[in-house]
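A short write-up of the structure that comes next.
Note that one protein chain of the assembly has been removed; the remaining protein chains are unaltered in position.
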Amino acid sequence: MTKQHANWSPYDNNGGSCVAIAGADYCVIAADTRMSTGYNILTREYSKISKLSIVHSALQMHDKCVMASSGFQADVKALQKNLSARHLIYQHQHNKQMSCPAMAQLLSNTLYYKRFFPYYSFNVLGGLDNEGKGCVFTYDAVGSYERVGYSSQGSGSTLIMPFLDNQLKSPSPLLLPAQDAVTPLSESEAVDLVKTVFASATERDIYTGDKLEIVILNASGIRREYLELRKD
Amino acid sequence: MSKSTVDLPPKGGFSFDLCRRNDMLEKKGLKPQSFLKTGTTIVGLIFQDGVILGADTRATEGPIVADKNCEKIHYMAPNIYCCGAGTAADTEAVTVEAFENEKFVLYCRHGQLTAAITSLPYRSRIKSCYSTDTSEETSFQAEFHNFQLNYQGYVQAALVLGGVDVTGPHLHTIYPHGSTDSLPFATMGSGSLAAMSLFESKYKEGLTRDEGIKLVVEAICAGIFNDLGSGSNVDVCVITKGHKDYLRNHLLPNPRTYVNPNGFTFPKKTEVLLTKITPLKEKVEVIEGGDAMEE
Partner (left out) sequence: MSIFEYNGSALVAMVGKNCFAIASDRRLGVQLQTIATDFQRISKIHDKLFIGLSGLATDAQTLYETNTITSGYQRLVFRHKLYQLREERDMKPETFASLVSAILYEKRFGPYFCQPVIAGLGDEDKPFICTMDSIGAKELAKDFVVAGTASESLYGACESMFKPDMEADELFETISQALLSSVDRDCLSGWGGHVYVVTPTEVKERILKGRMD
């Protein structure tokens, strides 16, 4: 008998793009809400942005950290669940929320833990660091990460990145003394830029579209905005 | 290659010069290339006084939209139009070659659409084999065998062809391998299932022109919104006896959703190393007239 499932893969790609931009006192994280496989749309209302924490008491501080992920949805879900659980344990042990850089390290460790059967997820983590400055961390699927001023991941990232480079060109990380990677834009300018890059990526990337979800983190808390994108 | 001393442009047909080289490259582990495809939803239906064809306008290259507003309904004869799906170059070539085909044109002229169409599909395959230089019999045979083995054995075009002749309206589908179907309503391409679901639930005999257009638009929209290979706008072509309406971009359901109201500026100006300016001379046009010169 011939082998039946030689071509079966444990992975799928559900598409979608994510962008994060860090400013002096804010962070903008955005992703489209389309989930697709092959030439089919599975849902138009799937949020790729996860808060990574379970809000369970009124005393709790506001969130300082969100993650946007594209790739294989089942792996993304598993990863989010894992991180949320680890974060809950942290809260119980330390009676405070994890800082964004700490969460970034945790995410890296979690990804590398599965080095030889990786989570097929491409993440950007955005938030505010301990000084209240915006920070963005960008990852590969096995946990290599870097703190940057802006980043994009997912199916439309190759389309989005050049324009972000053009508009936000950050200083080289090799410069001495080290310079801040945060972007010089104001919060509303950054939101406009995110809308522009997504509208552009939607024109040309078939896996990006339907709706744009933008999460804005700043000193006064967390805010969400939505923008309709092309639905074809 | 050619026996004549002067190399003249060939008279047409395929050339297989590069097949061996490309084959060698592929065997060395280079990935075969992908071509421009029209992911596509194309449909057609027969209504009470003719045929309506419809198509979306997206052309894709992998996951990227290469053309947002391409034309997929091709002209074949005054009373015949044809929608193409598949490899973009092939659909174009098959339709262009068709009205260069004597038999096809002859049948069209005599108003025998069915015969005209059945003369089509195999021809495109056969011609591609026989048009090589027959003096090189062995290499031709090798090439033919080669491209049969390869995935490229067929001209990869799926067509929905509609027209009206003396015997009334006709609608045909032609599959890439050459088989044909005659149907009252048909869909093709990656969005064919989405479109067919609407036809199956709403089509009935003796639709009016407006009902027909509405149903075609709905079917194409189903493809546009539910199939990622199809997108952008709706093209419609209505053919009735002795008359046709090509409604290019009949519906534009997908405009760009956001343009930054404040615009943007480039933070850093482009650095130019060298500039060369060539002024262009005005072309002098000679108008003939006046007295002819003496011989």
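Here the chain labels run A and B in written order, and each chain numbers its own residues starting at 1.
Everything below uses one rule, namely that contacts are C-beta pairs under 8 Å (C-beta built on N, C-alpha and C of every residue); 3 or more make two chains touch, one makes a residue touch a chain.
Every value quoted in this text rests on a predicted model; they were computed, and no experiment measured them.
Note on the undisplayed chain: of the listed residues A:N109, A:N130, A:N166 or A:S220, the one touching it is A:N166. For subunit B, the residues touching the absent chain in the complete assembly are 7-10, 12-23, 25, 29-33, 35-36, 59, 61, 64, 66-67, 70, 87-90, 92-93, 128, 143, 147, 150, 152, 155, 264, 266, 269-280.
In the full complex, subunit A touches the omitted chain through residues 156, 158-163, 165-166, 196-197, 200-201, 203-204.
By our rule, only the chains that are shown with their structure count from here on.
Per-chain Cα centroids separate subunit A from subunit B by 40 Å. In the complex of the two chains, the subunit A residues touching subunit B come out as 15, 36, 38-41, 155, 166-167, 169, 189, 192-193, 195-196, 198-199, 202-207, 227-232. Remark: subunit B residues 39, 58, 60, 63-65, 68, 190, 224-232, 253-254, 256-260, 262, 264, 266-268 touch subunit A in the complex.
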